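Only a single protein chain was left out; the remaining protein chains are all shown in position.
The letters A and B name the chains in turn, as written, and every chain counts its residues from 1.
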Amino acid sequence: MAGEAGNEALAFHPMDQFKVEPLFDVALDYFAVSNVTQWMGVTVLCIIVLFVLGTGKRAVVPGRLQSVAELAYSFVYKMVEDVSGHDGVKYFPYVFTLFIFIVFSNFIGLIPGAFTTTSHIAVTAVLAMMVFLFVTILGFIKNGFHFLGLFWVSSAPLPLRPILALIELISYFVRPVSHSIRLAGNMMAGHAVIKVFAGFAPLVLMSWIGVAVTPLSILAITAMYGLEILVCFIQAYVFTILTCVYLKDALHPGH
Amino acid sequence: MTGDIVQMGAYIGAGLACMGMGGSAIGVGNVAGNFLAGALRNPSAAAGQTATLFIGIAFAEALGIFSFLVALLLMFAV
Partner (left out) sequence: MSNTATTLSTATDAAASTAEAIAGAAETAGHATESAGMPQLDFATFPNQIFWLLVALVIIYTVLSKIALPRIGGILADRHGRITRDIEAAEKLKTQAVEAEKAYNHALIDARNEAAKIVAAAKADIQADLDKATAHADAEIAARAAESSKRIEEVRAGAVASVSDVAKDVAEAIVAALGGAADAKTVAAAVAARMKG
C-alpha cells in the first residue's frame, strides 16, 4: 500500500475523541483521575474565574468579565421567572448551576483536542435524572396527591381521559430520556461529523483527488464548527428551559 | 460470512435510520417557518414566544437525534 505510513499515522476513529481514559497508569474506578476529571476541572475553573474573580470588584460600571457574568445571571433569571413563575425563582441557583455547567462544558468541548464531558450519556443522564427526581419530589411535596392531576386532563371528554392519562404518564417518564439524549446526542453528533470530515482532510497527502477533497472537507469542518457554536448554546438553553417547564409543571400541575 | 451479513444488515439499517433525520429536518423547518410567518404578521408578539420556538425546535430535533443515535448504535455497538 503506497500511503501506508501516512494512513496509519492519520487514521483515527470519529468516536475516539469520546474515549474516557485515566490520565495516570491506574484502573478506571470511581476516584481515578481521568480526562473527564481534567476537563470538568477546567470547566469548574473557568466558572470560578468568570463568576467569582470576574465580579470581585463589584463595580457599578462593570468591566468585561463582570458584564458577561451579569448578562448570564439576568438571562437565566428572566428565563426562570418567565417560564416557572415567581415561586420558581427560589430554585434559580439550581437551574443556573445546570445552565452554566452545560454551557461551559459544551464550549470547552469545542476547543480542538478537548474532551466534551456533555457528549456522554452517563453525564447527561445524571443531569436529567437529577432534574426529573427533583421535579417529581418537589411536585409531590408542594401539591401532595394533587400532583397526579397533571396526568388527568380535565379539559378532555371523560371517555378519553384514561387513554390520555396513559399517554401523559408515558410522556412524563420519557422526559428524562429525551432530556438527556437530546443534549448528549447533539454534542456527540456535531463532534463526530467534524471528525468524519477531518478524516478526509489529509487525503491530499495520499492522492491527487485530495486536491479537490481536502479544501472541501476543511470548508465543511469550518462550517460545522460554526454550526456547533450555535448548537452548543442552543442545547444548553433548551436543557435549561425544559427544566424550567418541568419546574412549572411541578409547582402548578393544574395547567 | 454470517458476520458479514449481520454487518451488512447493520449498515443498511443505519442508512435507513438516517432517513429519520430528514424527517426531523422537515419538522424543524416547519416550526421555524411557521414561527416566522406568525412573527411577521404580529411582530410585537414574537419576542415573547422565542422560548416556545426553541422548545418546539428542541422537540422536533430530538427525534432526529434519536434516529441518528440508532444509526450510530447500529454502526458501532451492534
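Assume a contact is a pair of C-beta atoms (placed from the backbone, for glycine too) under 8 Å apart; a residue touches a chain by one contact, two chains touch by 3 or more.
What you see is a predicted model, and the numbers here were worked out from it, not measured in a lab.
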{"item": "Visible chains in contact with the missing one", "value": "A, B"}
{"item": "Option touching the unshown chain, where A:V36, A:I194 or A:M224 are the choices", "value": "A:V36"}
{"item": "Those residues of chain B which, in the complete complex, touch the missing chain", "value": "3-4, 7, 72-73, 76-77"}
{"item": "Missing-chain contacts mapped onto chain A", "value": "1-3, 7, 10-16, 18-20, 28-32, 34, 36-37, 40-41, 43-44, 47-48, 51-52, 55, 58-60, 62, 66, 69-70, 73-74, 92-94, 96-97, 100-101, 117, 119-123, 126-127, 184, 188, 196, 199-200, 202-203, 206-210, 213"}
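In this section, only the chains that are shown with their structure count from here on.
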{"item": "Interchain centroid distance [CA atoms averaged], chain A/chain B, Å", "value": "17"}
{"item": "Touching residues (chain side chain A, partner chain B) in the complex", "value": "15, 79, 82-83, 178, 181-182, 185-186, 188-189, 192, 234, 237-238, 241-242, 245"}
{"item": "Chain B to chain A touching residues, read off their complex", "value": "51, 54-55, 57-58, 61-62, 65-66, 68-69, 72, 76"}
